[in-house]
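Below is a slice of the complex: some chains, not all, each in place.
Which chain is which? They are A, B and C, in the order written, and residues in each are numbered from 1.
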Amino acid sequence: MKKISVRTRVLTGTLAAAALAATVGAVSASAETSETPAALAAVKVDTQNKNLAQSTGLTLDSATRAAQATLDAAAKAGQHVSVAVVDRDGVTRVLLKGDGAGPQSPESAQRKAFTAVSWNAPTSELTKRLTQAPTLKDIPGTLFLAGGAPVQSKGAPVAAIGVAGAPSGDLDEQFAQAGVAALAK
Amino acid sequence: MKKISVRTRVLTGTLAAAALAATVGAVSASAETSETPAALAAVKVDTQNKNLAQSTGLTLDSATRAAQATLDAAAKAGQHVSVAVVDRDGVTRVLLKGDGAGPQSPESAQRKAFTAVSWNAPTSELTKRLTQAPTLKDIPGTLFLAGGAPVQSKGAPVAAIGVAGAPSGDLDEQFAQAGVAALAK
Amino acid sequence: MKKISVRTRVLTGTLAAAALAATVGAVSASAETSETPAALAAVKVDTQNKNLAQSTGLTLDSATRAAQATLDAAAKAGQHVSVAVVDRDGVTRVLLKGDGAGPQSPESAQRKAFTAVSWNAPTSELTKRLTQAPTLKDIPGTLFLAGGAPVQSKGAPVAAIGVAGAPSGDLDEQFAQAGVAALAK
């Protein structure tokens, strides 16, 4: 696409928007929308490919399946836990508060997952780093307590699973790892 | 990679962990770098491809360039503004508080960008939807005020630019659109 | 259980605590598991039945199934949404951020569910109440936007499902209702 001035872009974009309106379907359709296409036009110009990067994450189906496997492992051990699955950006994809799990467990699970995906390591390991860098744990959003495990693709973190509620963090992490393992099957 | 049972994995990992304890060190160790594969075995199992989805975003270089083009357009118009670029998840990639821009402008810019990427439309258009659904604006993180513009790839939102600080939201959005346009060049 | 005076209880507990200190250990001990009853004596006195009330909620299995049915309905309609299931106390039991759902959708879904369970009515109906009581929507935690539906048992609210991400709140609520319906099967 050649360089276009802002003003020209608006007109061009109008056409593009009109074309899109017929094809995009549900995503851009809106019952409330009655604006003229021209108003929308300017931003319908597509970004050039050279500006784009791809990132990898779990589908929600997979994330849910992993969370379920986590809960199954906990149930088998007779433990009541909550589980969270976060994506590479630390955003929660799945949060399940277990039957009988304490009120502290959902946020604890989320933070363990956030921590695991941030450093691409299980939180049981990360906790050891506090010996030399004790203030790592003051970084907002983190929880340096066993129970978080990263999900990796080609060695890079693409998600993480966090678990909380069992009597020890090691148990929590064992269940999180069961969830990770379910994604390798 | 072969399927492994949860129980086997735990045992393997346990041994690895014991070995690890003596060798990993702490601060300088990084999940990407030097720990032995066995040590983190349980979580190093790569996720199957079928579980993965790709998402598209801007490189930081592109996002910064777009933000700069936004500021250039504002400067040409003699306006002092702040600009934010967020990704598809609403996470801020770039935030620049302009010289002379008011203290309200950075968060205003971020929220406009967040809003634009959430509904894949410029906020000037989204504001019109409030006539029929006035409580849309109560959704946390949003700001239904002109000045936000989505960045699209194949019609889908991959980022958004938000601007605040000019005397009117329409001017803010004109600058945001200049930033979007810079990505189409 | 016989009535005990505060003073006696304190003394008893003191002895037990002394004994406990040597045996319990810490991390692995769990109130549900292995400490000696005497140890926690002071607080282990069971509450009298007359002090207790029962409340009803969904099992996590049911909540998850309802959320899944919600997502299935959305998928059938070609929509990308997030779904939340909250209990009678407004606490999130299930949160699923859909593939391709916008970043505003998870908290929007949670708040719709919170609102629906608070007033035991779908949010599409509750929104109408704003005509007469417009400041209802300023109550913290709420979102008066279609998309939330209560789950009832004998007419009382026991949970709620909230959905966000479709082009209109009416669509969101249709999916939420599909989730509720799955619990009636």
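Going forward, contacts are C-beta pairs under 8 Å (C-beta built on N, C-alpha and C of every residue); 3 or more make two chains touch, one makes a residue touch a chain.
Remember, predicted model here, so these are calculated numbers, not experimental data.
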Subunit count for the whole complex, all chains sharing one sequence, 3 displayed: 8
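Methods note: only the chains that are shown with their structure count from here on.
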Centre-most chain [mean C-alpha coordinates]: A
Reference chain A; chain at largest CA-centroid distance: C
Among all chain pairs, the one with the most C-beta contacts: A-B
Rotation angle (°) superposing Cα atoms of chain B on chain C, nearest 5: 90
Separation of mean Cα positions, chain B and chain A [Å, integer]: 12
Whole-Å gap between the CA centroids of chain A and chain C: 22
Sites on chain B at which at least two other chains make contact: 53, 89, 91, 119-120, 133
Contact set on chain C toward chain B in their complex: 99, 102-105, 107-108, 111, 127, 130, 137, 143-145, 164, 168-169
Chain C - residues contacting chain A, complex: 27-30, 32-33, 59-60, 64, 68, 71, 77-80, 91-100, 103, 106, 166-168, 170-171
Chain C-facing residues of chain B, complex: 53, 88-91, 114-115, 117-120, 133, 135-136, 138-142, 157
